[in-house]
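Note sheet for the following structure.
All protein chains but one are shown at their positions in the complex.
The block that comes next holds chain A.
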Amino acid sequence: MTQPVTGGLAGASRLPSPYEPPGGQAPSLADILERVLDKGVVIAGDIRINLLDIELLTIKLRLLVASVDKAKEMGIDWWEHDPSLSSRATAPDRSLAENPNGSLAEENERLRAEIAALRAADRSPAP
């Protein structure tokens, strides 16, 4: 940590500054997440935040970082009902409420369908 700490943050409990350009500020959360979550070497760990979970999370965050509006236009709005990442959502977890007896297999199938839909949306051409 050789960079001087800038501004009034000096007293705050700021984490040691990462590799920052001279005079630069901390990278934005969007810039960091699109790298640490969306890029980098993907290799299965033991702890099963398994590929399904992390893929859902990645795509959800992609939508937060990138094209939420676009996904909405395409009729993808399930995260509106997902209390986890939507500050707007106040509804209880509908997947559980609607499917109290749902088996893991059904849940799995539902998640896979969501991923397929999101992937399709995600692959639309970049400008």
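Heads up, the rule we're going with is that contacts are C-beta pairs under 8 Å (C-beta built on N, C-alpha and C of every residue); 3 or more make two chains touch, one makes a residue touch a chain; residues count from 1.
One rule holds for everything that comes next: contacts and distances are computed from a predicted model.
Undergrad: Match the chain absent from this complex view to the correct UniProt protein name in "Phosphonate C-P lyase system protein PhnL", "Cytochrome bd-I ubiquinol oxidase subunit 2 apoprotein", "GvpL/GvpF family gas vesicle protein" or "Helix-turn-helix domain-containing protein".
TA: "GvpL/GvpF family gas vesicle protein"
Undergrad: For review purposes, identify every residue of chain A that touches the missing chain, sorted by number.
TA: So the residues of chain A touching the missing chain come out as 15-21, 26-49, 53-54, 57, 61-69, 84-85, 126-127.
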